[in-house]
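Note that one protein chain of the assembly has been removed; the remaining protein chains are unaltered in position.
Then we have subunit A:
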Amino acid sequence: AAMRSRAEVDATLQTAKLNPAELLPVVHCLSFGPQAGGGECCLLQLEPGLCAELEAGHSLVIRGEKDEHAVLCSKDKTYDMKIADTSNMLLFVPGCKTPEELNADPASCNIIHSQIAGFSNNYWELRRCRPKLKKLRKLLMEDPYDGPDSQKDQTSTFSKYTTEDLLSLIQASEEEILHQLQVIDACKIEGYWRILDFDYEMKLLNHVTQLIDSESWPLSKVPLCACLEELGSLEPREMIEHILVSYGRKYVDAGEIFFEMREDKICRAIAQMLLQNAVKFNLSEFEEVWQQSVPEGMTTRLDQLQGLALVDKSSRPETIFLLKVEDLPEDNQERFNSLFGIREKWTEVDITPYIQDLCAEKQTVGALLTKYARSSMLNGVKVYNSRRPIS
């Protein structure tokens, strides 16, 4: 179609009985561009911060396998994607000026031919969500590292994952993934991210704690060099350093590297080692053995076991059993179903460590309980149970 002329525009204004004197001099003649009907363009509504990121040249990534709901990731955040329908038609127009822009820049022409690039009656909405990190542990647990003498690695047919592999498989931003790798004490071996086999990890820890004991080092000042020297013949140096980094806080004093050992984490690991050998334990017997098993100078406390073990105060005698939060489902409803399947009624104190990680930005445990549980009183104590009958 031929482009409209100013004369045709003016004729239309006259027919429409609009007074040109009341209008800005520039008209946009809108037509549909060659690709307009193709549906190749779509709209993504941006949450605060994302617009600035795009303008700064950063990329956003859509991640998800065929069986997963797609998420959008910036460099440090993850968002659920959802289609929003509008009842109106949205047309996207390049080169269309606003009145402000026209007034600011008195044009030399009085007609702009704008081509509509596309149109839609829906757009993608974003909602900030928790990164889906459970899969990360699952992937790395396919083939835990159990030392250089392991026969496994040579004949291993399991996948090993580089950072790039993880970025393409995990529905989370890069920063969230790298942070989680640190949280789970993963380490890079020959370019692949690995989690240590628990028994191997305890073996390494035991080497270190025994050395600390025999050298009478203070738990707050364990020298890296001496550890590497003394233990280097038993285990790879990288592994010795890794166990110190995992279970201690690194610092420098007079140019030398030391570690302040983390009492809570060490006690917790030893508890796991003890608890994983049976379905449940007599609580007082366990507490005794546990205290005897930890390094000299460390004190065990039940609150070190939050999210790892659960005490059953209703049994006689009281018992304790292993229940790891990382083994539970990632989805909110499934998590609560699982917890109520294990125990019918929970106090807030007991259940909090097992739902804390479900809290979205600015969401509280209380809000989660209100949504997914029903409260009642039991012997003067507030307890929570399932909203629905458990099958």
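The definition used in the following text is that a residue touches a chain if its C-beta (ideal position, glycine included) is under 8 Å from a C-beta of that chain, and two chains touch if they have at least 3 such contacts; residues count from 1.
The working rule: contacts and distances are computed from a predicted model.
The protein name that UniProt records for the chain not on display, among "Transmembrane channel-like protein", "AP complex subunit beta", "CTF8 protein" or "Mitochondrial import inner membrane translocase subunit", is "CTF8 protein". Residue A:83 is the one among A:7, A:83, A:279 or A:377 that touches the chain not shown.
Although one chain is not displayed, its contacts with subunit A can still be listed: residues 1, 4, 9, 12-13, 15-18, 22-24, 26-48, 50-51, 54-55, 57-62, 64, 66, 70, 72, 81, 83, 86-100, 102, 114, 116-119, 121-124.
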